[in-house]
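Just one protein chain is left out here, and the rest sit where they should.
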Amino acid sequence: MRPWPVNGVAFGGDYNPEQWPRSVWPEDMELMRRAGVSFVTLGVFSWSWLEPAKGEYEFGWLDEIMDLLDANGIAVDLATATATPPPWFSTAFPQTLPVDHDGHTLWPGSRQAWCPSDETYREHALALTGALASRYHEHPALAMWHVSNEYACHNLPCYCDTCAAAFRRWLRRRYATLDELNEAWGTAFWSQRYTDWEQILPPRRTTSFANPTQQLDFSRFGSDTLLDFYQAEKQVISERSPGVPITTNFMTMAGFRLLDYHQWASHQDVVSTDHYLVDTLPDQRAELAFADDLTRGLAGGQPWMLMEHSTSAVNWQPVNHAKWPGQTIRDSLAHVARGADTLGFFQWRASQSGSEKFHSGLVPHAGADSDRFREVCELGAVAARLGELVGSVVESDVALLWDYQAGWAASGPAMPSSQLEYADTGLTIHRLLRERGVTVDVVHPGADLTAYRVVVVPTLYLVSDENAAAISRAAEAGAQVVVTFFSGIATPDDHVRLGGYPGAFSELLGVRVEEFFPLMPDETVALEHGGAGRLWSEDLREQGAEVLDRYASGPLTGRAALTRRTVGAGDAWYLATLPDDERLGRLLDDVLAAGDVHAVSAAPAGVDRVRRRGDRGSWLFLVNDTTSQQPVNADGYDLVADRLVVGSLTLPPGGVAVIREG
Amino acid sequence: MRPWPVNGVAFGGDYNPEQWPRSVWPEDMELMRRAGVSFVTLGVFSWSWLEPAKGEYEFGWLDEIMDLLDANGIAVDLATATATPPPWFSTAFPQTLPVDHDGHTLWPGSRQAWCPSDETYREHALALTGALASRYHEHPALAMWHVSNEYACHNLPCYCDTCAAAFRRWLRRRYATLDELNEAWGTAFWSQRYTDWEQILPPRRTTSFANPTQQLDFSRFGSDTLLDFYQAEKQVISERSPGVPITTNFMTMAGFRLLDYHQWASHQDVVSTDHYLVDTLPDQRAELAFADDLTRGLAGGQPWMLMEHSTSAVNWQPVNHAKWPGQTIRDSLAHVARGADTLGFFQWRASQSGSEKFHSGLVPHAGADSDRFREVCELGAVAARLGELVGSVVESDVALLWDYQAGWAASGPAMPSSQLEYADTGLTIHRLLRERGVTVDVVHPGADLTAYRVVVVPTLYLVSDENAAAISRAAEAGAQVVVTFFSGIATPDDHVRLGGYPGAFSELLGVRVEEFFPLMPDETVALEHGGAGRLWSEDLREQGAEVLDRYASGPLTGRAALTRRTVGAGDAWYLATLPDDERLGRLLDDVLAAGDVHAVSAAPAGVDRVRRRGDRGSWLFLVNDTTSQQPVNADGYDLVADRLVVGSLTLPPGGVAVIREG
Partner (left out) sequence: MRPWPVNGVAFGGDYNPEQWPRSVWPEDMELMRRAGVSFVTLGVFSWSWLEPAKGEYEFGWLDEIMDLLDANGIAVDLATATATPPPWFSTAFPQTLPVDHDGHTLWPGSRQAWCPSDETYREHALALTGALASRYHEHPALAMWHVSNEYACHNLPCYCDTCAAAFRRWLRRRYATLDELNEAWGTAFWSQRYTDWEQILPPRRTTSFANPTQQLDFSRFGSDTLLDFYQAEKQVISERSPGVPITTNFMTMAGFRLLDYHQWASHQDVVSTDHYLVDTLPDQRAELAFADDLTRGLAGGQPWMLMEHSTSAVNWQPVNHAKWPGQTIRDSLAHVARGADTLGFFQWRASQSGSEKFHSGLVPHAGADSDRFREVCELGAVAARLGELVGSVVESDVALLWDYQAGWAASGPAMPSSQLEYADTGLTIHRLLRERGVTVDVVHPGADLTAYRVVVVPTLYLVSDENAAAISRAAEAGAQVVVTFFSGIATPDDHVRLGGYPGAFSELLGVRVEEFFPLMPDETVALEHGGAGRLWSEDLREQGAEVLDRYASGPLTGRAALTRRTVGAGDAWYLATLPDDERLGRLLDDVLAAGDVHAVSAAPAGVDRVRRRGDRGSWLFLVNDTTSQQPVNADGYDLVADRLVVGSLTLPPGGVAVIREG
């Protein structure tokens, strides 16, 4: 099913006409047409305008704007409007307010102030969803359903009594008996043995560290609870509006990990996500690429929708930079390069009031007579020309494993080092591979790995026996498998695998680690073959592995830091520390050479390269992430510049080329 | 009405005799006379001693001390004692305890633990006030009434249910209809549309950013609520004690902005304030001058009372420095220079126990046989000699605008930059003008600006149409108007003015800004004519303005950073960034030259200069803020050294001269 009945890459964004007087609406239509907008998302936060009192619906304004959009040829992604209830609801049902870890009620006056387990909320939300689906399922503008908004942001986790009861129900489904739960949670420690289900609570504020498996299960419960809510909304819609695709917008930025999207993805008719650049990251473009490669992994390698990104500045960072001239286009095309077939923005017009009034819009406060809006129009024209590549897929020989549940467990209390942030090692390796022109698929450990020549396993702290075995089989079958420290340590119950680290991968890697020696924030340990490791080191004893490098300082001097073991037709590499970029890069070069993996194309440093391939040919994306012009080799037709390229072209600073090859 | 029936600058402070055995009182009188103390503030925290049980008053000790003070010729500023209720009150009426943003009750055991909206508290406070006024209105020692203490510190804002109800009542007075409120608050965003007044809450802890106009109105409500309380106390007093001046002590330090003192000032018979130096500030003497110039602005240019400052160290900072030898005198005279006709200290004797026992007093723990007390006596003698200048006013040609409400709005959630602190830009410009020997009046945007040659408008984020027009008229009439970035952006409802920044001042300045580019904490942007900007930059397009300087680095290279437009008889200057001191100083030199504004007198760097002028002549204050001696030109009689000065004098390190001129 193709989600968007539009030509070219669908282009548009969140449209909140209820924020503006009706006199503005005709101008909106004129400017949307000028910009080439082909779709809008309507109604995300409109509940209080659609249902101003219980059961009393006001659909008139929505009818009007739907008709207006249809008349202007703009498709509608219609939201269920259930992301935030109206004030009357919270006033009538105060028990639906979420409660934080310390027991503080989270009051209305912002957004998404509802307990994910609450049945009253669910009833009201489903009623509204049903009313919308019944009313608009045949509207000619309707192209898609948009369920709620950015689930889990900001009402998860909730620690209220309703959630406590729901958590207990969830646990009774997970564990056949209390004995099983006591064993899984390790309640023999600290006198926590449960003798009745009713004794179990969410991991609220405690005197000291809360039970880590309780916390892990509570994270699972939170994700499952909202997924169940999503599925209920989806069912209401699909009964009333069959054939119209349904999605909810994920948040696949590396720093947002409240939901296990690998469990959510299969319930989406099309995977969609939001992406916002974070200025405080050391390399925000690397994070963008990682998030996109993860989103594509969630979509099973198929194209996906970018539901929201920003035209220019956001307003929720400590300091909110506007985008440089041309950056709106560059950022959008960088997403298309990695599989986005839709370019959605939050939001059409920058608000005049409210909490996001300093968030940029396609139409800025300065109005249409502005460079930013002119750039938006230019992007719309480019998006239209990209229609030919819609449906094509991104080529990649490298998989990097990502598991939200491993991340939850690794973020538990009282770990060897609080410096170890689950995403960091994976982001580092991904960044270095991208700098080498190598495209990476970010996939779940349980994904089919047979087609990959290189499989990277970064800090996969928790892993099931099955997935560990599949990773080993990939090496046996010929892949280069690269495992980093703090992988394979724990079972899915967060029990340490005994007998020497890294438990599940010890045999594959031919190493046995007796103790961890995590490093202080500014501490490094020298390596014999140059460079240094940071973050982590280990007392490693090789048991069949070849030593590639050793520590040259510190208490582990002379112990192995980097190893490789030949396994069947492949190799298993182990990083017991996190080398600096130069040393790690050299190792990755060796891995790529061993795996016969090559760059998408040759290009200067700072030029991102990705190839999409479809039935109708292939397209090479060249994105200049530097602030100077860059010469690159290319042959074909550049859909951005709308001209033929023979042999080479020069990318301007921040410029992008999309070359139809052959 | 002259508030103090004493000769010279009134000199004294808070006196808490109930903390000490009666045997100490005669020594107090002896030492007060020795120091030249002419007034004391009595009873600020005496409620639990005046009314140990509901309705049972114990005035005996107060009678005694009032008589004793009268017998020693010391005037009394009698407090209503309503700043902190006794334990019996809080125990009997626990609902009167304030509640913080997270819902935590603030318990008794400190000070001011009462909800500002509570009627029970008000009744009891007014009863005590009435009893005191009835008893003492004819006491010969009574010179003034001191209502409560440092209002809003520390019981504002309070988020309890009583305040929620009071907030709703306040909103019903502000907005004729819910539709009006919904429009003002922009509730179309995030589904916040209210359909019943009862749905509205204080901006308690929420999931994400609370509605900014709700927060702004809640700040207004808090200030209004306490002002109403103050007025009720004042009325009780004025009915029973007519003709005795009434005040409450403000806290006009730049960092304390919980109350809109511009609304409070007109209800004071005489404006009084407290001032404490903050050691962690980069230039604490500049802040002292700013706070004094603001206090004088609140007093409409007239002299004011310094109700509290400290003899030496305070005890609420992370590290509490004692004052250097001589600093007590210097600090006090610096206040007199800028309009203080009263020098009050907290407190007479340093406490032996309790939460402020390490706060310095006029009599230190070491006793009267100490250098600090000898310096206090010296100050008392100087204060007596300053009697001739009482009532004179400070000369100034420069206004700098300050608006508590603009500050509240600019401190709202999710702004372009959290680095922008409302007071900082104003403090920076004020400091540079002071270093140039130029005295500044800090006044409200609605003040009469016609007499000023220079008007500085720093980060006036929120401004009404009327005030914006008055500022433009000042330029038309000949003033040099200096506007900085992030001014004129929003209406009083915190709605962004559309069509290009800086909305309300765009036409006056002849500029149009399309986007903000705020800078990271350590980020700077080079300027063509030397130096660099920090904190802020903007994508500015001149529309009639002359460009004075341009960015020479970053994404805005070549865009205008500093501009000027001639407007009628004056000029309108715009700073789109905050230049470093040297570059900003050069610009201010140009502004002063254009406005024909000159230094009060010539003096070396680090010597503060202010002139007070009255019916009986003029007095030049010269304050040496450096740690070395400084030669200055002066002619007249130095009231500090008590000797004639001809042509010049040398100020010792930290020394002060007050020259009667002519």
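Per-chain residue numbering starts at 1, and chain names A and B are given in the order in which the chains are listed.
One rule holds for everything that comes next: a residue touches a chain if its C-beta (ideal position, glycine included) is under 8 Å from a C-beta of that chain, and two chains touch if they have at least 3 such contacts.
Worth saying up front: this structure is predicted, and the values here are computed from it rather than measured.
Touching the chain that is not shown, out of A:A176, A:L498 or A:V646: A:L498 (per the contact rule at the top). Of the candidate positions A:T177, A:T207 or A:T280, contact with the unshown chain belongs to A:T207.
Residue B:T84 is the one among B:T84, B:N467 or B:T524 that touches the chain not shown. Only one residue from B:N7, B:S238 or B:N315 touches the chain missing from this view: B:N315.
On the side of chain B, the interface with the absent chain consists of residues 16, 18-19, 45-49, 52-53, 81, 83-88, 90-91, 98, 100, 102, 104-113, 153-155, 279, 312-313, 315-316, 318-322, 324-325, 350-360, 364-367, 370-372, using the contact rule stated above. Within the complete assembly, residues 102-103, 184-196, 198-201, 203-214, 413-419, 493-496, 498-501, 512-521, 539, 555 of chain A touch the chain that is not shown.
In this section, only the chains that are shown with their structure count from here on.
After Cα superposition, the angle needed to carry chain A onto chain B is 120 degrees, rounded to a multiple of 5.
If you average the Cα atoms of chain A and of chain B, the two centres end up 48 Å apart.
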